[in-house]
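Shown here: the complex without one of its protein chains, the others still in place.
Order of writing sets the labels: A, B and C. Residues in every chain begin at 1.
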Amino acid sequence: MIKAAIIGDGYTAADLLRLLAGRDEVKVEIITSTENTGRKISQVYPHLDGFYDLTLAATDLHQIKQSCQVAFLALPHGLSVPMVQELVSSGVRCIDLGADFRLKDAAVYEKYYETVHAAPYLLADAVYGLPELYRDKIRQASIVANPGCYPTSAILPLAPLLNSGVLESQGIIIDSKSGVTGAGKSPKPSSHFCEVNEGIKAYGVGDHRHGPEIAQELSLAAGTKVEMIFTPHLVPMNRGILSTIYARLRPGARLSQVRSVLEEFYGAEPFVRILPEGVFPHTKWVYGTNFLDVGVHVNEASGQVILISALDNLTKGASGQAIQNLNIMFGLPETRGLFFPGVHP
Amino acid sequence: MIKAAIIGDGYTAADLLRLLAGRDEVKVEIITSTENTGRKISQVYPHLDGFYDLTLAATDLHQIKQSCQVAFLALPHGLSVPMVQELVSSGVRCIDLGADFRLKDAAVYEKYYETVHAAPYLLADAVYGLPELYRDKIRQASIVANPGCYPTSAILPLAPLLNSGVLESQGIIIDSKSGVTGAGKSPKPSSHFCEVNEGIKAYGVGDHRHGPEIAQELSLAAGTKVEMIFTPHLVPMNRGILSTIYARLRPGARLSQVRSVLEEFYGAEPFVRILPEGVFPHTKWVYGTNFLDVGVHVNEASGQVILISALDNLTKGASGQAIQNLNIMFGLPETRGLFFPGVHP
Amino acid sequence: MIKAAIIGDGYTAADLLRLLAGRDEVKVEIITSTENTGRKISQVYPHLDGFYDLTLAATDLHQIKQSCQVAFLALPHGLSVPMVQELVSSGVRCIDLGADFRLKDAAVYEKYYETVHAAPYLLADAVYGLPELYRDKIRQASIVANPGCYPTSAILPLAPLLNSGVLESQGIIIDSKSGVTGAGKSPKPSSHFCEVNEGIKAYGVGDHRHGPEIAQELSLAAGTKVEMIFTPHLVPMNRGILSTIYARLRPGARLSQVRSVLEEFYGAEPFVRILPEGVFPHTKWVYGTNFLDVGVHVNEASGQVILISALDNLTKGASGQAIQNLNIMFGLPETRGLFFPGVHP
Partner (left out) sequence: MIKAAIIGDGYTAADLLRLLAGRDEVKVEIITSTENTGRKISQVYPHLDGFYDLTLAATDLHQIKQSCQVAFLALPHGLSVPMVQELVSSGVRCIDLGADFRLKDAAVYEKYYETVHAAPYLLADAVYGLPELYRDKIRQASIVANPGCYPTSAILPLAPLLNSGVLESQGIIIDSKSGVTGAGKSPKPSSHFCEVNEGIKAYGVGDHRHGPEIAQELSLAAGTKVEMIFTPHLVPMNRGILSTIYARLRPGARLSQVRSVLEEFYGAEPFVRILPEGVFPHTKWVYGTNFLDVGVHVNEASGQVILISALDNLTKGASGQAIQNLNIMFGLPETRGLFFPGVHP
C-alpha cells in the first residue's frame, strides 16, 4: 500500500481524491489546507461524502515524511520549492502539480513567475511528467514536474511531428480555449459566474506563463528553438481545453506523414486517441477522463496543417496525469484507476 | 433635465446606467464607488463605452445635494440609512435599491438583517416602490424603497388575488429560482462559475431575508396575516427569476376568478403580462426587460392554484423598477426608457 | 459472465455503456438502434472509443434470446411491451427503463400515455425497481420497471415518512427542477440550446406523466391515497434533478422524527445520503453518480417540512439504478460498478 499526502485542497486536489477513491494500492493519508484546517473533507467537498475519513490539517512536513512515500503538491507557484527540497531529502517522492519545476531555466521561471527560484539546483533532477514522452525517466524520478494543462494539450500533438521533421519549427500558432476550473478555486472577478457565463474572451495575450513551458518542450522535441504563439481563451464551461494548432509542413515532408507519424507514435498509448479522418474532438468526449483526443486536418494545396486536441484540464491536464505518473513511479499498471469513459452528455 | 446620482457601482448600478443611456430627460451626473474610485465608467463596465463620460468617485453627499434632484442608492443593507437621512433632508429624493426601507417594522429588519436601523422614524415616510400597487404614493414620495427581486415576483401575482378574497391566506408556498446576478458583483465562493455552472441548489431555506418582505406586503393586501413559505434556488444563468407559487382557492371563490381578477387588475398595466391559458413563462422572454409575465393554472378537482411568474431580477426586480419609480416621481410617462422587448434568444 | 443486450441507443443507453465499461461480470453483447444501425458505437458516442467493439444493429429478439440473459430496454413508451412479452417468455430477464411497466393500473397508463397497453396481465409481475423499497422482490423479478427520474427523487425522501405516519398524506407539493438530458437525445425545439440556455421555465404544469407514478408509490407507502402536486421545471444544465418537497407534519408526530426516520431507514443504504442539519444538496455533488442526497428542514412553529433531494437523472434516475437492479437480480454486490464519487466541479 502506497501512502500519499496531498498538499493543498483546491480543484486539482479534489480531482486527485476523486480518482484515488476506492484504489487498493494507494491510500491518501494526509491532506493539508490553509483555509479549511479542521474541517472534514466531506464538508469541503460534499461529493466525496462516504469515500474518505480525512480531516484537513495544516501542512506538517515532519508528519508526511514519517507516514508517506509520495506527496502531491497542489499549490500556487513558489510554495512548492522549499517543501519539495525537504521532502525529497527524506526520501518522499514528489509530484508537483504547480509550475515550480517545469521550466529547466530558472531565469525563465523568474521572469514569468516574478519570483526567485529558491532551489534551482533541483531543476536538473526534476523530470517533466509527460508520460508519453518521458516515461522512462519518470520511473526513477524523485521529483516529477507535472505539466501544465495548456502545455499538455499543445505538446503531445506537436512533439512527435517536430521530432520527426514533418513540421516547420517556426510560425506555429496555438489557439487554446479553456474551461474555468483552470483559474482555480479562489473566487476572483474573472471567475465570477456572471462575468464568464454567456461570453468568451482571450486573456494573457502574448504573455501567458504556459508559453515558455510549451516552447521549452517543443524545442526539445524539435532539436531547435521553436518559435510559436500561444493565446488562451476562457470559455463558459467548467472543464476542458480545446487547442487549435496551426503549423506548416516542412519542405520535403509529405502531408500523409502528419497522420501516420501520430498514429504510429501514439498507437500503443492508452490515453491518446488519434481520431479518424474528418473527425475533430469535442471536449465533452474527454470530460472527467485522462484521455487526450487529437483531430488532424491537412490542406493539400497550401501545406497548412491543423491539429485540434482536447483534454480535461483537471484530469489529463493535471490530476489524472499526476496519478498516471504515480502509477509509473511505483511500478503499477499505468492505466490503474484511470481507464474509464467520460460522463456524457 | 433631471439630474441623478447613483451611489454604488455593482450590477444594479450597471443596469441603471444601461437603461438611462440616451435618455433625454434624465442625466446621470455622479456615480460613486468604494473600490473603483478614479476609474472611468468604461473601464469598469466596457459595455458602456461611448455612452457616458463619467469617472467614479468616492461618495460626497454635499456634491450630490448641490447638483442632483434624485439619488439611486445601490448599496449593501445598512449603508443607505444615514445617506438617505441626509439627502432627503436637503430635498434630494431617494430611491433605495437596497433593503433598508422596505420593512415597515424596524424590529423585523433588525432580526433579519442583524443590524440596528439607524433611523426608524423614516420608515413611515418610505413608500414601497411597487408601482402597480402604490403608484399614487410613489408620485409624492421622498423615499422610495425599491422592492426586492424575489418579492416583486411573488407579490404582484398574489396581491390582487389575496385582496379580492380569491385565495386562502394560509399555506402559500413560493418556490423561486434565480440567476446569479442576484448574488451581487463581489466574488464569493457561492458565485464562482464552477460552483454554480451545471447544477442547481436551494439556499436560505426557511430563513431568507426576502421572506418577511413578501409576508408584509401579502398581509397588507390580504388584510390579514398571511402565512407562507419562501424557498429560493440558485440557477446557472445570469438573469431571471421564476417563482412557482402554490395556493388554494378560498371557499366560495370560483376558479375562473383567478384569471379574471388578474386580467382585470393588470389589464392596463404596461409591464405586467398575464399569459394566455396553458402558457407558462420562460425567464428568457423577459430577459433585460421591465416585464413581469404570469402564467395561471387552476385544478378543478382540488381547488389548487399554481401561479408562475418570471421577471429579470436586475430590471423589473431592481433597476428597471427603480426607473419606473423615477418616471412616476418626476411626472414622466411611466414607460419612458423602459418599453422594449428583450434580447432573444 | 452475464450477457446483456441494450435495446435503444439514446442517452440512457449511453449511460449504461459508460457504467458497464470495464465490468468483469457483465458484458454488453448487443446494442440495437433504429437510426444508427451499422455504425460503430464509437461513431455514435466517441467518448466510448476504446471501450467497446460493438456495432449497432436493428433489434433482433431472436438473437437476444439466444445470447443474452438480461435485456435493458431504453425505448420510448409503448415500444417495450411486446418485446418484454417475448423476451420474458424465453427466460430473458428485462429491465425496462421506459414507462411501460411502472403503473400498476393499465387505465392510468392509457390515460397519461395515450396508448393502449398491449399486455396488462404482465403489470402484476413487474416489480417497481426502486431497490431501497423493493430489493427483495427485485431479486426474483423477471420484469423490473425501472423508475422514472422525477419519481425516484420524490419517492425516496417521502416514502419512509409517509409509511411511518410522520407526514400528512394530503397537500404535498413536489417542485422539481431537471437538466435537459431528461428530454432525450432527439432534437426538439424545447431542447435546442438557445431555447434552454440562460433561462428557466416550468412545463407539464398539472399533468406531467410522472405525477401518477409518484402518486402510486406514495400511496402504497402511506397505505392511503396520497394527494400531491408535481411541477417539473427545465434548468439549463445537462444532468441533475433537484426536488423541493413541501409537506406537513401529522398531528401527534414530532418534528425530530423527520430526520430520525430518514436516518434510520437509509443508514445502511449505500446510495442514499441524508445530509447533516443545515446542509442542502447541490445537484453537482451527485453528478454522474448513483447517489441520492437529501436535505431536511423543519419549521418548529408551523409544522412545515421541507425535503430537498438531488440525483443525476441519467444515473440514479435511470441507468445507474438499472444496473443496481441488475446487480441485485444476478446476486452481485449491489454497489458493483456504481460506487464512485462524482466529477466535481
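Following the convention adopted for this analysis, a residue touches a chain if its C-beta (ideal position, glycine included) is under 8 Å from a C-beta of that chain, and two chains touch if they have at least 3 such contacts.
No experiment lies behind these values; they were computed from the predicted model shown.
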| item | value |
| --- | --- |
| From A:A183, A:L249, A:I274 or A:I308, residue that would touch the chain that is not displayed | A:I308 |
| Full-complex contact with the absent chain, from A:D105, A:D136, A:E227 or A:E264 | A:E227 |
| Absent-chain contact - pick from B:G98, B:G288 or B:G317 | B:G288 |
| From A:G10, A:G182, A:G240 or A:G337, residue that would touch the chain that is not displayed | A:G240 |
| Among A:E25, A:E86, A:E110 or A:D175, the residue in touch with the chain that has been omitted | A:D175 |
| For subunit A, the residues touching the chain missing from this view | 171, 173, 175, 177, 194-195, 197-203, 205-206, 227, 229, 231, 233, 235-240, 242, 244, 246, 280-284, 287, 295, 297, 299, 302, 304, 306, 308, 310, 345 |
| Residues from subunit B at the interface with the omitted partner, ascending | 11, 14, 17-18, 21-22, 45-51, 181, 197-198, 238-239, 270, 273, 275, 279, 281-282, 284-289, 293, 339-345 |
| Touching residues (missing chain, whole complex) on subunit C | 11, 180-181, 185, 187-189, 191-194, 196-198, 236-238 |
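In the analysis below, only the chains that are shown with their structure count from here on.
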| item | value |
| --- | --- |
| Middle chain, criterion being Cα centroid separation | C |
| Angle of rotation relating subunit B to subunit C [CA atoms, steps of 5 degrees] | 180 |
| Same or different contact residues where subunit C meets its copy subunit A, judged by the half mark | same |
| Busiest interface, counted in C-beta pairs | B-C |
| Length of the line joining the C-alpha centres of subunit A and subunit B, rounded to whole Å | 46 |
| Between subunit B and subunit C, centroid-to-centroid distance (C-alpha), Å | 39 |
| Residues of subunit B whose C-beta touches two or more other chains | 194-195, 197-198, 236-238 |
